[in-house]
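What you see is the complex with one protein chain gone and the rest in place.
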Amino acid sequence: MEIAPPPFDLGAIAPFLIVAVGAMIALLADLFIPPARRPALGYFALGTTLVAIGACVWLWGGAVPRLAFANMIAVDRFGLFVTIVTLIGAALSILLSVDFLQEQRLGYGEYFPLMLFTVSGMILLAFANDLITFFIALEILSLGLYILAGSARGRAVSQESAIKYFLLGSFSFGFLVYGTSLIYGATGTTNFTALRVALEGSGLTDNPLLLAGLALVLVGFAFKLALAPFHMWTPDVYSGAPTAVTAFMSVGTKVATFAALLRLVTGALPALYADWSNALFALAIVTMILGNLAAITQRNIKRMLAYSSIGQAGYVLVAVVASDTTQPGVNDAAQSSVLFYLLAYTFMNLGAFAVVVALARPDDERLDLDRDYAGLARRQPLLAAAMAVFMLSLGGIPLTAGFMGKLLVFRAAIEAGYWPLAVVGVLTSAVALAFYLRVVVRMYAGESRHAEERPARVPVPLAVVLAVCLVATIQFGILPAIPLDAARGALTITAP
Amino acid sequence: MSGLPILSILVFLPVVAAILCLVLPDRGEGAGPARIVALVASLVALALAILLLIDFPPGAQGLRYEERASWIPAIGASYHLGVDGLNVLLVFLTALLTPVALLASWDAMGRSPRLFSAFLLLLEGTVIGALTALDLVLYFVFWEAMLVPMYLLIATFGGARRGYAALKFFIYTSVGSLLMLVAILYVYFLHSAQNVEVAASFDLADLLATTISPGLQRWLFLAFALAYAIKLPLFPLHTWLPDTYTQAPVTALILATMLVKVGAYSFLRFAIPLFPQASAEILPILAILATIGIVYGGIVSAAQRDMVRLLAFSSLAHLGFIALGLFALDARAIQGSILQMVNHGLSAGALFALVAMIAARVGTFDLAAVGGLARRWPVLTGCFLLAAFSSLGLPGLNGFVGEFLILLGAFRTHPVLATVGTFGVLLAAVYMLRLFVGAMYGPERAPSGAGARASRDLSPRELAALAPLLLLIVWIGVYPAPFLRRTEGAVSQLVTNIAAAREGTPLTIAPPPRDAALTPPEHTR
Partner (left out) sequence: MGELTLGHFLTLSALLFVIGMLGVLTRKNILIIFMSIELMLNAVNVSLIAFGRYLDSIAGQIFAIFVITIAAAEAAIGLGLILVLTRRQDSVDVTSVSLLKE
């Protein structure tokens, strides 16, 4: 049997290569740089992500879609859009980390190289057009995050977070791989495009192996995306990991994994729409309800944001459910709303975490909502105002990106006929207001417990993150046409 | 002034000024340049609103000063503002109440005058936006956004339980709105399914042309009505109102009364025209709730010791009147309701301002702790008398005209409810006189220690705040025609269209289809 090596098209995977090579350079440079100069690595990592964004823009303007490496990689605008969002999230997270690591005395270690490796996994995930590439990408992403979650070596909670994340991550990986193996067994192919062709009009769609495979893959995704009832690990992992890592985790992972889910179900398995949409329908309802209800009782801001991110994932899922490729108009609206929501979520969630990072003190992370956030508006009016905007946006109040995201998602759901999802969505958003607004109430109406101390100095990189997130959150809420048009322009999941 | 985007200026001038206020420094309590910026901006807005009102032709039908621009083309949402007889008075009222609220709270802005002025201006901008928006997404954006400055005002400057009150206010009033959003989307998709050849649109004029089956109308109307009934508030959904009003800074309430009027106005602009059959079915039931609100608000108000709480429940009763007039679906009653919205803005605005002025002098809102103020402050007492009489509907003042028209119209459609409502007028006399007599006459009782200010009557600034309100109270009472004439055209058009829709003929409240516009419809006179 002769195996012809597939042609190399390195240009197609330029963003991935840039980030991966950048990670290796950073890893090597780490050996030669004196500890005091380590922050420079952060700026190098930032530069790497910016160059990668440039590469994405270059590819966007070029000939797309572009299949590479024997169709295992599909470089299309959908993937590029997601990659850009991921890279923006990564760039902001890196800026967030530079001073945070120093302040918290976490040591730089392999922090930035690992972050870049993780990002390279996310990029690969966005372009994966084959079950094998898909799970390799997912593992690259996860392995880096396991270590990052435990990167506060001196802290027991961080260790615990890493172990939990690792065990649950590997466990869910088992489901994913088993599911993909069954799908492969049923259809004889691992390629998304080939899968779609094989399933079209075949009698395979009620093959028990295939359906079992689909179910297992969805369970795996549910774990990775922290969809209820597979979300139990999230609050522990999110609150235990260093805040900057949590911020990155909550944004980048979700964006890339949602993109992979969307590509798998609509690019490879549209023939099984009835099956996966029903399963995701149920998951979306449970996730929206459980995530938002559980967040109400939280007093620790990181745990609250963890549950909030579960709820937010539920809203994205609503639009995924509505992605019915047999109705192009509906599908376009649904998928563009997924992309828009992920973009909006990146900015508002990172912004919220940036405020948490800004408040942290070396001796005390300042995470208690009642104690540390009360009266913040008086001590640090700008930080409080920024946090208020992010909370209102996460809560879906108009004039913010979060509202536009929800509007588009619910619009897509109703258009596809899933009005129960939209109703549950709006009702849970109302519930969610309770805990998002409680933060605002604490900040504006509470009595400060730290009134005597000097306000925390906000380092320049962090201020940049806050400003970018703030501007984007408001801008996308008032004039969403530009990102929305970009999202609509990205709706060509490769299907040649 | 035809070329001037006057409505956009009215919306965005306060917002820009608010942002400016936010960056100006605070110079400690009751100082700093922010208040002056805010006052100037609000006065400019008021001048524009007066121009708008004068320029608006009496009896005019149809929309004026329309502004359209593309906003989110991908989903068919546009930036579309306009005024007609239904909202022109309310826009003017909002613009009037903002400088009044600023003047009345001039040195009561707590720790941070710049935040206080900025929030008030944001409230003005978003309320005017919600009043003039004619695209449903735009409208919803303003509708929800106006909660934010109010919420922040309560949370930052409110009373002891401000956190709880702010949260309750926000959640209560936004829960209903969210279902309205789903209903808006539903109508939008019905419209785009029925008009495949045109692009999908959230524009009210387009959506009004949608045919909706009566069964579906019922659900959609309920989703809208829930949002408005909470905001208004109608009787069993009113519990947020007393908490909010007692915890909010009193002088902010002068403008905050506009929030509830947006709810009342929205019935006329959106819910009733979009779902005429369903509103014909359901409004009589809501009218019963409105009447219960009149009586309940009156009785509870009469039992209050706290002056602000008393005024809060009296507002509930007044809003019941306004709702009763709207739900009667009679041209005269609706005109009365719109006028009564203005009247309530004037009288409640003046009363809240006066109570705040009294409290600033005696340091309490407790009615039992004050008395005999008339001898000390005769000018204040005179102003209070006028506002109280306006509120209780004394003939010759504005409240009488509104209530009279409402009852007159309501008698035709709901005679029993109108009769019950009449008792509300009597109750109003009870609680208003109790407030007035209790505070102003009787043995002189005023907690001392309020300092030098305690001895002074109204200052020129306070008079300047009250004067426009009192002037209008008398003017509308004596000569309401200029105001009524401006609402006439739009209201008669609305009522005709609803009657036509109930009989099954298609609605023509929207501009008729483009080519059909050339031939006049048969049923126009």
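First chain written, first letter: the chains are A and B, and each begins at residue 1.
Just so we're on the same page, a residue touches a chain if its C-beta (ideal position, glycine included) is under 8 Å from a C-beta of that chain, and two chains touch if they have at least 3 such contacts.
Everything numeric in this text was worked out from a predicted model, so none of it was measured.
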(request) With touch as defined up top, name the shown chains that contact the chain not shown. (result) A
(request) May I ask which residue of A:T86, A:Q104 or A:S161 touches the chain that does not appear here? (result) A:S161
(request) Kindly state which of the options A:G185, A:P229, A:P328 or A:G417 is in contact with the chain not pictured. (result) A:G185
(request) With the full complex in mind, choose from A:V51, A:I136 or A:A463 the residue touching the hidden chain. (result) A:I136
(request) By the contact definition given up top, give the residues of chain A that touch the hidden chain. (result) 1, 3, 131-132, 135-136, 139, 143, 146-147, 150, 153, 156-157, 159-164, 166-167, 170-171, 173-174, 177-178, 180-182, 184-185, 188-190, 235-236, 239-240, 298, 300, 303
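As a working rule, only the chains that are shown with their structure count from here on.
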(request) Between chain A and chain B, tell me the centre distance in angstrom, where each centre is the average of that chain's C-alpha atoms. (result) 43
(request) Under the touch definition given earlier, write down the residues of chain A that touch chain B in their complex. (result) 333, 336, 377-378, 388, 392, 397-399, 403-404, 407-408, 410-411, 414-415, 419, 422-423, 426-427, 429-430, 433-434, 437-438, 440-442, 444-446, 479-481, 484-485, 488
(message) Which residues of chain B touch chain A once you look at their complex with the stated criterion?
(response) 70-75, 111, 137, 140-145, 147-148, 151-152, 155-156, 158, 162-163, 166-167, 170-171, 174-175, 178-179, 181-182, 185-186, 188-189
